[in-house]
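Only one protein chain is missing from this complex, and each of the others stays in its spot.
Residue numbering begins at 1 within each chain, and the chains themselves are lettered A and B in the order written.
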Amino acid sequence: MMGWIRDLFPIHRSLSGPGTVETLNYIHNLLPQLTLHKVPSGKKAFDWTVPNEWTFREAWIETADGEPIVDVADHNLHILGYSEPIDAEMDLEELDRHLYSLPERPDAIPFVTSYYKRRWGFCLPHTKRRALRPGRYRVRIDADLKPGHLTYGELILPGETTDEVLLSTYVCHPSMANNEVTGPAMAMALGRWLAGRDRRMTYRILFLVETIGSIIYLSQHLETMQARTKAGFVLTCLGDDRTWSFMPSRLGGTLADRVSTHVLDHAVGDYDRYTFLERGSDERQYCSPGVNLPVASIMRSKYATYPEYHTSDDDLDLVSADALAQSFEVYRRVIEAIEANRTYRNVFPGEPKLDARGLYPDLSTAESGLTVRAMMNVIAYADGHHDLLSIAEIIGEDVLVCAEIAEKLVAGGVLEPVKHGDRNTVSGDLHNQD
Amino acid sequence: MMGWIRDLFPIHRSLSGPGTVETLNYIHNLLPQLTLHKVPSGKKAFDWTVPNEWTFREAWIETADGEPIVDVADHNLHILGYSEPIDAEMDLEELDRHLYSLPERPDAIPFVTSYYKRRWGFCLPHTKRRALRPGRYRVRIDADLKPGHLTYGELILPGETTDEVLLSTYVCHPSMANNEVTGPAMAMALGRWLAGRDRRMTYRILFLVETIGSIIYLSQHLETMQARTKAGFVLTCLGDDRTWSFMPSRLGGTLADRVSTHVLDHAVGDYDRYTFLERGSDERQYCSPGVNLPVASIMRSKYATYPEYHTSDDDLDLVSADALAQSFEVYRRVIEAIEANRTYRNVFPGEPKLDARGLYPDLSTAESGLTVRAMMNVIAYADGHHDLLSIAEIIGEDVLVCAEIAEKLVAGGVLEPVKHGDRNTVSGDLHNQD
Partner (left out) sequence: MMGWIRDLFPIHRSLSGPGTVETLNYIHNLLPQLTLHKVPSGKKAFDWTVPNEWTFREAWIETADGEPIVDVADHNLHILGYSEPIDAEMDLEELDRHLYSLPERPDAIPFVTSYYKRRWGFCLPHTKRRALRPGRYRVRIDADLKPGHLTYGELILPGETTDEVLLSTYVCHPSMANNEVTGPAMAMALGRWLAGRDRRMTYRILFLVETIGSIIYLSQHLETMQARTKAGFVLTCLGDDRTWSFMPSRLGGTLADRVSTHVLDHAVGDYDRYTFLERGSDERQYCSPGVNLPVASIMRSKYATYPEYHTSDDDLDLVSADALAQSFEVYRRVIEAIEANRTYRNVFPGEPKLDARGLYPDLSTAESGLTVRAMMNVIAYADGHHDLLSIAEIIGEDVLVCAEIAEKLVAGGVLEPVKHGDRNTVSGDLHNQD
């Protein structure tokens, strides 16, 4: 993943325009099943309208006598995202009204955009801004802001059932690492792994621009997603190694929430639990009242909580191959848990005769009972009402261990999976949307 | 309110009789919409019968040689409430069987009544009782206890809907302040304020004698009140400044409970939460199993918990204009919250485009998101299922702040109120009685 991250980091992404398209093409090369979709400017999506496409070429400030002050060629964050073009000379006083900097982090370039109100501007370190001397400055932004398209990537990996898992990430921030390129890198890694394995669930993996991208996508697929999505995850902030974070769905208790906290409890142990009031990425759209999908997010350092967030300091030094590998492992377990989360019921009333089925030690002593406890406990709650995740929580075992046990018990003729829609069957994820 | 309280304090109230009628007439002068109702002695009400009317004129004890010992002209509490008449001479030994005093509060006159068993008696400070010398005493009680009427006052302030808020207080204790006259004074103040404002809810404000008064009233209006009452409050003990108290409804969780604790949490902070097992006023009737109205009570020092309770020490020194004003403000917020407690839903799936509607800052920075958090949080839970009070509790904001936000969002075309009875609508107060 580090290679992909290094490739994607320098590309000048925004809501639209060549940088985002280049990013999606890069991903397409590595995930051939990905399809790219273009939506024209002006198209309505719920309460929103697709904005004009922004094609950025170059932008700089120099003094009247040609001394360079700021050049976006040096760092993509120097330009206010979606700036309109300008080519003019002005006094410092006027120029300063178009400058953005962070007094509390004076050496970093902040990330600022103005997608929906026409403006122009430059972002720069606060120290540099304060050093500007009064006088005349030449300002040039060579960019188009005109009708075009907004592009997104969609990868559907069909499974045995149409029950879906949503993995959504975003490709709209230029040159930031933890809070940008780790998301698509993780989605690519999970997509490639999922493409090569048997799948019970269908996977919908989306590479969108944040907010307007997910709103457009939802406006095109709302009913299908509401009918099919069993769990979804926003992939973001997955590359630093300082902590683990969990963002629940709006009301909590969905399969996405349950499997996330289970895997974090068993595979990670200690993590920061946020509330939905601290949301900030596309769960804002997926969990909104009229959409209401079961979408959560497992992250490392959560957006808007770490000091480098939304500045030029969120760079490649902040992320590591180890941290990414750990994050992949956690999401792999999340997906394995969802794949394994069947509901089982006992074939026989009473405990089964495990020894006759080669599943039990045949000599009873005071101690021998303990060795088959986990197996007996899975059996004790396999009542056709508790899904495997509920059972794992009740009996205090990792759900993937329970899954191995359950499959052994099915093979031994002791348990049988309950078919979706069977009479008297209540799945454990009662809070789910379907 | 202090003026009303000073006027009402000296009146000799009881379950019935001229003092109670005088009190209701005083209230009627200040609340012209009030109607007075008379119920004849002997009338049945559920398991009860309206008792005879008690007309008290005078009562005293003197020594055989005419030295005055106790005279009700000095303090209304000197008479055992509902005493039958007597005019006799007797030894101290016999007299003492008719005296009531509090050894643990020896300088106070206790409040004692015998409404339903014929008795006569006097109440006096324990020190005074112990100082009585053996000898003959003359005892005179000039009072009638004969068929007549029991009177109550009722004020209905109609609103846009027939959904009702009940405010109930009592007018049956002679010359006590916190545990008597602060209740009717608060009901008058709230009634006058409500009479002069727009009302979504209908208000039923009752001035009753405790227990038998509410039982009579319920026996006359039970079905209507059960069908319409969304929240009710017993107004009592509202004038001292030592603490705040909350008495929940019988099962808790009603709109009355929810709004009370919300307002106390936000406007007061620290307060004593009692359980329904510590009830003592007319919630005993309103919440009884066959009535089961959503009635709670916010008080200052709760009856039966403060040392002056039910004695002559519960006097005007115990209450203050400041404490009454704070109590009024809390009940005003309770009522504003109930008025504002609509259920809303988003017009659009996904987050609305607030800037296009003039509701959002158009420049996105790392910080600007915080300033519109409360607005976004109201939107996030306005799903047609959570009432505004539920939303306020989830997002940790004052419900009155949420109400301002919600109205702004309705005006901006982003939210719409859900009409009562709409399909798929679950109001937040599921525990309510209707």
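Note that a residue touches a chain if its C-beta (ideal position, glycine included) is under 8 Å from a C-beta of that chain, and two chains touch if they have at least 3 such contacts.
Given the structure is predicted, the values throughout are model-derived calculations rather than measurements.
Within the full complex, the residue among B:P125, B:G232 or B:G280 touching the omitted chain is B:G280. Only one of the listed residues, A:E22, A:E154, A:E336 or A:D383, touches the absent chain: A:D383. Listed residues B:W48, B:Y274 or B:F328: the one in touch with the omitted chain is B:W48. Contacts to the hidden chain, counted on chain A, fall at residues 345-353, 355-356, 362-366, 369, 373, 376-377, 379-384, 395-396, 414. As for the chain not pictured, it touches chain B at residues 45-49, 100, 110-117, 119, 211, 214-215, 218-219, 222, 250, 276-277, 279-280, 284-285, 287-292, 304, 309-311.
Basically, only the chains that are shown with their structure count from here on.
Centre to centre, using the average C-alpha position, chain A and chain B are separated by 54 Å.
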